[in-house]
Structures are given as structure tokens and as C-alpha cells.
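Pasting a structure here, questions to come.
Missing here is one protein chain; the remaining ones are kept as they sit in the complex.
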Amino acid sequence: MLRSSIKKCIFRAINSTAAMYISETTVRVRYAETDKMGYVYYGNYTQYYEVGRVEAMRALGTSYKEMEDNGVMLPVYTCSLKYMKPALYDDLLLIKTIIKELPTLKITFDYEIYNEKNELLNTGNTTLVFINMETNKPCRAPESFIERIKNYF
Amino acid sequence: MLRSSIKKCIFRAINSTAAMYISETTVRVRYAETDKMGYVYYGNYTQYYEVGRVEAMRALGTSYKEMEDNGVMLPVYTCSLKYMKPALYDDLLLIKTIIKELPTLKITFDYEIYNEKNELLNTGNTTLVFINMETNKPCRAPESFIERIKNYF
Amino acid sequence: MLRSSIKKCIFRAINSTAAMYISETTVRVRYAETDKMGYVYYGNYTQYYEVGRVEAMRALGTSYKEMEDNGVMLPVYTCSLKYMKPALYDDLLLIKTIIKELPTLKITFDYEIYNEKNELLNTGNTTLVFINMETNKPCRAPESFIERIKNYF
Partner (left out) sequence: MLRSSIKKCIFRAINSTAAMYISETTVRVRYAETDKMGYVYYGNYTQYYEVGRVEAMRALGTSYKEMEDNGVMLPVYTCSLKYMKPALYDDLLLIKTIIKELPTLKITFDYEIYNEKNELLNTGNTTLVFINMETNKPCRAPESFIERIKNYF
């Protein structure tokens, strides 16, 4: 019994580091997204985050559009961004999107953005809430989405 | 009879130069709207045009929001822009919005954008179509809107 | 001497709660800023924050543009946003911008955004760093700026 407990603990420990879903996508910086400083405007990283999480869902075999078509939307509740180095015009950015916890009534995405020299430019996260579009009330993550993601946890 | 025709002609001639509705509003250039050239990004003038026409409608005592709430929307059909001088960060721009013809199934707005030195930076126009949001088909300009604007023509 | 110390302490204590600089400005939600959810897109609040802090500086009798013209720029280092209720198309938003601490090498702005019904829609903050544009290195807040703001602290 003790042994089984220990095993469980070990399993959990391993699991806690390993269990997450990671997805990568790229985005090319548009001229429109730069500002007179010559950098990407600080607010435009939110669009890169959006691209990151939308492609993370597509890589799971579903899509955010499909979720909305099925009556569930995901407005953003909190967003946090940290700017280490500026992204520049025409940079081909790598967006790493990470889901560290199984979604419940909400889902948190972490983001890391790298340039082609593999420099970490920006990190951040967003928490979004599942909303039933008919009732306009919070709801649980759709079963079909949980099905696709739970294997990673 | 001839006389009346002449009168009519004269009236029309005068009318054709005089009859229009003009509205003015200002907008402050945001950092977000500049690009690495240090100018306002060419695409962002479309937002200034939007501000121009929306405030033109508000100055008539109605609003575009009200029109949508009443089931009529105004998607843009054509847009044309000419860039003479760049608008710069923090410029307080004057947007002159002109309606030269009574709206029918569509409405055309002309725009002129000036900086604080009264330099003409940009001219353009947009044609929008009235769409009944229920049928998703073109419709005539709402009567209440025509009522407000026809005095200028 | 003791007495003077106590006085100083009391003064500081009072000061620490009272001492802040608050500025208010308004912004009208543009159609461009909404998304298909019918709300203001979550990333566009960063532009409202920008308007808030820029007008906060202007209300002090200076401007961010002037600071850049004098060789100091203010890139954003961190940004955090919390969305309580959605801002809607054509809402006239009140942006309250608060500086709670005298700027040093960096400056933090807090923001509160209200709609016309005085509902608190969004709160957030940004920390920006003063950068000498010649050396591209961090620097202290310009003396002229400190002069204008220190009376509030």
C-alpha cells in the first residue's frame, strides 16, 4: 500500500512536469503591426496570442470557429504580457502556445514568442471563459474538446 | 413655360454646387496607428473615415448604432484613398465628411483630412449600401434618416 | 527630534495613501475595434490604455511626443488586463489613468475603464521603461517630467 502510494506520488511528479499540451505556429510581422519606434506595437502581441491559441486548437483536430458554430464562445477574462526584446518588421515569429491544465469553466494559454535567432522576445498568458452563447452564461468546456485534449494530461 | 424651365435650370445649377451636407470632427493620431516609417499606416485612414461618417450621422441627430439597432446596416461597397502628405504621431486631425447626394439604396461619403497647420493630408470616399439585416438584402435608406438629411439638398 | 520623526512618519503614511496622480479622458468605441462577438476585441484595450497615459501626460502640461522629441522613449515592459464586462460599439468610455508612484527608471500606469452607465468594464496596468534613444539604454525619467509630477506625491 505504501509502495503504491509512493508510485502514485512519483507518477504525479512526473506527470506534473510532463502533462501539458504544446503547439507551435509562425506569424510574419506586418508593416501595419509596427509603430514609429520601429517595433511591433505592444498591443499587437494580443493578435499573435490569438493566432497561437487558435492554431493550438486546430492542431488538436478541432477549431475555435467550430466551437462558436456549436454555440460556445471564449471571451478573454485576463491577459498578461511581458516584453523582453522587440519584434521587428518582417520577423518570422515562432509562437509557442502551452496549455498546462485541463480546461474546466475556463482555459489558460501560456505563450512564448521567439524570433528567427531563437531569442525569446515575449511571454504571456490569457485566461478565457467558456460561455454558452444561448444563455450567455459560463459553461463547462465542450465534451468534444475535452476528449481531444485530455490525452495530454 | 420656357421661363419656368429656365428657372428650374438655374435652380438646379445653384443646387448642384450648394446642396451638400458637411460635418467636421477631430481625431488624435495614436501611437498604435503609426508604422515604422513614422507615418500613420495607410490602412488606418479607413478608421478615420469611419469616425468621420459616424460623427456626421450623429451631428444629424441620429447615429449609425441606432440605425443598426433598427435593423439596417451599412457595409462598405467601395473605398478610395489618396495620400498627399503623411499624418504624424499625436497630430490632431480634422476630418471633413461630405455627403453630396441624397442617399438611395446607397450612400457616398467624401472625406478630407487636414492637420493642425491646415495642410490637406488625405482625401477619399466610401460608398456604402443599406442592408436590411433581417433579409440580408439591399434596402432604401431609412425614412427617418432621409428626413434628417433632405433639408441640406 | 523624536517628534519630528513621528511627524514625518505620519506624513508619509498619509502621503502613501493619498499621493497619486489621476487623469481622466474619454474615447468612443469604433466599429473597427469591435469583433464578431460584438464586443471590443480584447487587444484593443491596449490602445485605450495608450490614450489614457498619453492624455495623462498632456494634462500635466507636457506630452509623450515632446519626450520622444527630446530623445527619451517609453517602450512597454509589462502589461496586464482584466475584462469584467464587454465594451460595446459606440460606447463613450471613460478611461481613468493613475500613477501611484514617482517614476524612476520606469513608470507604472494603472487604468480603469467605465462605460456611460458608470459600470467598471476593465482594469489593467502597464509598466514602461525610460530609454535614451541615442544610447538605446535605460535612463532616469526626464527631470522636466519629474518636476511636473512630483507635486502629486
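Note that the chains take the letters A, B and C in the order they are written out, and that residue 1 is the start of every chain.
The rule we apply is simple: contacts are C-beta pairs under 8 Å (C-beta built on N, C-alpha and C of every residue); 3 or more make two chains touch, one makes a residue touch a chain.
Being a predicted model, the structure only gives us computed values, none of them experimental.
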Touch partners, limited to displayed chains, of the chain removed from view: A, B, C
For chain C, the residues touching the chain missing from this view: 31-32, 34-38, 41, 43, 89
Residues of chain A in contact with the chain not shown: 28, 30-32, 46-47, 50-51, 54, 63-65, 89-90
Contacts of chain B with the absent chain, listed as residue ranges: 37, 39, 41-47, 50, 73, 75-83, 86, 126
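By our rule, only the chains that are shown with their structure count from here on.
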Highest-count interface - the chain pair sharing the most C-beta contacts: A-C
Copy pair chain B, chain C: interface residue numbering same or different (half cut): same
Centre distance in Å when chain A and chain C are each reduced to the mean of their C-alpha atoms: 28
Chain A and chain B: spacing of chain centres that average the CA atoms, whole Å: 41
Multi-partner residues of chain B (each touching 2 or more other chains): 31-32, 89
